[in-house]
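Let's turn to chain A:
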Amino acid sequence: MPALHHPLVDPTSKSRGKPVTTDPILIATGVAKHYGAVAALRDASLSVLPGEVHALMGANGAGKSTLVKILTGAVRPSAGSIRIRGREHTVRSPAEARRAGLVSVYQEPSLIPDLDVLANLRLTDTPVEPFRAFVEELGVPDLDLSETARDIPLAVLRVLDLARALAIEPDVLLLDEMTAALPANLAERVLDVVKRQSRSGRSVIFISHRFIEIQALCDRATILRDGETVGVVDIVPRIEERIVELMLGAKVEKTRIRAAATTGASPIAAGPARLAVRHLQVGTKLNDVSFDLANGEVAGVVALEGQGQDELFAVLSGSIRPSGGEVLVDGARVAFAHPADAIQAGIAYVPGDRSEALLGHRSVRENIALPFSARLRNWGPIDMRREQQTVLKAIERLQIDTRAQREVQRLSGGNQQKVTIARWVAAGARTILCFDPTRGIDVGTKRQIYQLMRELAGQGHSVLYYTSELEEVQLVCDRAIVIFGGRVVDVLPVALADEAALTRAAYGLPRDAAPAGVLAGTQDGAAAP
Partner candidate 1 sequence: MTRFLRRRGWVAGLFVLLALLFVATKIIQPGYGAGDFASLSRAVLPYAFAVAAQTVVVIAGGIDLSVAAMMALTSVTAAAMMNGASPEFALFVVPFVLLLGFVLGAINGILIIVTRVPDIVVTLATLFILQGAALLVLNAPGGSAAEWLKAMVVGTVPLPLLPEAVTAWFPKALLLLVVCLGIVWIPLKRSKLGLSLYAIGSSELAAFRSGVPVARTRILAYAFSGLFGAMGGLALTMSTGIGAPIPGPYLLASVAAVVLGGVTLGGGRGGLVGPIVAVFVLRLVRTDLTLMALDPNVTTIIEGVIMVVVVMLGAFLAMKGRRS
Partner candidate 2 sequence: QGTYTIGVSNTVQGNGWREEMICAIKAEALASGKVAKLNIAHRNTDAAGQSEDIRNLISAGVNAIVVNPADPSGVNAALKEATDKGIVVVAVDQAVTEPSAYVVSNNQEQYAYLGAKWLFQQIGGKGDVVYMRGAAGASADSDRDKGFKKALAEFPDVKVVHEVFTGWQQDQGKQQILDFIATGTPFNGIWTSGIDNVIVDALVESQTPLVPVVGADNAGFVGQLNTVPNFTGAAVTNPGSIGAAGVTLALQILDGKKPATQTVLVDPQLWENATEEGKAKLKAAADPSLSPEWPVSISIPGWTDYTKEQIVACKGPGE
């Protein structure tokens, strides 16, 4: 689904109408990949022409990243064939893919953390001068090549990754959600550079959830759904509806209706706020943040990448200490030195990255029951029957598919996410901090999670709900707290929190200003990574 609309791209400045008579440079057919019981890809195919920018689209978990990894040899396919310039290739490693002219920028940075930039370039035989030129062009003017990758901020790392790939001058460049973690000004430059790439006859496979980028950049799109290629379309104006239809299949209408039906409950407004944040300060990342979370309320948090929301959740969950301000639980001041303290105060944290929360090799039951034994006084014998009942109740309540319950890592992503939430439902946490809980989850499961959030609120629980998908705010939340540059810039009642309003607020624009007029100002604000 489209997340934040990109106000910075002019959709008309696109080179179109290239001849499509040439033979494809890359053809993948019948690609499948199974991880144990999970089928990441079932039957994917893709055909890319020389000089084309080809979009790869699909819902979270559709298999885009997996396909990219297979094409570049980072992962071995279970089935399928890949032809490069008409010749059959078995790509065994990224090094081999590179020799065949395929270079990828993966979803996660792949610079070696302990090497400096220069060494990273030497490792991949990347010419330094072109790299430097690309880095500057991409909007990072004074890069120190002797900086260790570990010390470089994520957004810059992504740019370096891209510049490195560009400097190698690949025939096919694969970009996996390249722009997702970038501030707007950097994202725009990326698009410029990619565009030039295609003009010089090279192909680009471009993965993004942002339609505006797709519109601005791409010639064609291949759409994946549940690991299968369900369509290839030319990018023409107003093609979005068709793509969404392909991406979501028959599910699309249902989601809208059902989700809407679950909203509407109002917070139980009695007594002091469950959780109150006053003048919170975390270094330069969070500035004077204050808000309340009432009993029975689901408060949405909306922010662009890296605006301080990570720090906010880290403070509230006891992972880091604030440098100023205070946190009150039921009116009493608290200071968390460890997540255990937050849990003791009834605050549970569901991280966005499931691998941060789960014990991959352990069973569903152990994962759910983990908080029960966390505290010293619960280290003794476990009442297995009671535990079994509690766990089963939670499993039932969240409708977790437990067919592969012996090892949580074998569950599907959605079910894994449910396990992380079930843990806190079972432990009876009164306040739940959810950080983008629907990331990488399919539409049906999303709906269940929305419903669960509302149910929890109805029972008096409070939920702080960060989401990167703006439409979720109106589906789940009672209120939207918008953070920009480390400050709360707006608090919107749910009725006003439509995607357009949230987008404007997220970019730090006043509620009723025209978007076009303030573009220049936005750039500066969002630039600081």
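What we mean here is this: a contact is a pair of C-beta atoms (placed from the backbone, for glycine too) under 8 Å apart; a residue touches a chain by one contact, two chains touch by 3 or more; residues count from 1.
With respect to how the candidates were assembled, all candidates are chains of the complex that A comes from, given by their letters.
Bear in mind that the values here come from a model prediction, so they are computed numbers and not experimental data.
By the touch rule above, chain A in this complex touches candidate 1 out of 1 or 2.
Chain A contributes residues 74, 93-95, 98, 104, 106, 109-115, 119-120, 122-125, 148 to its touches with candidate 1 in the complex.
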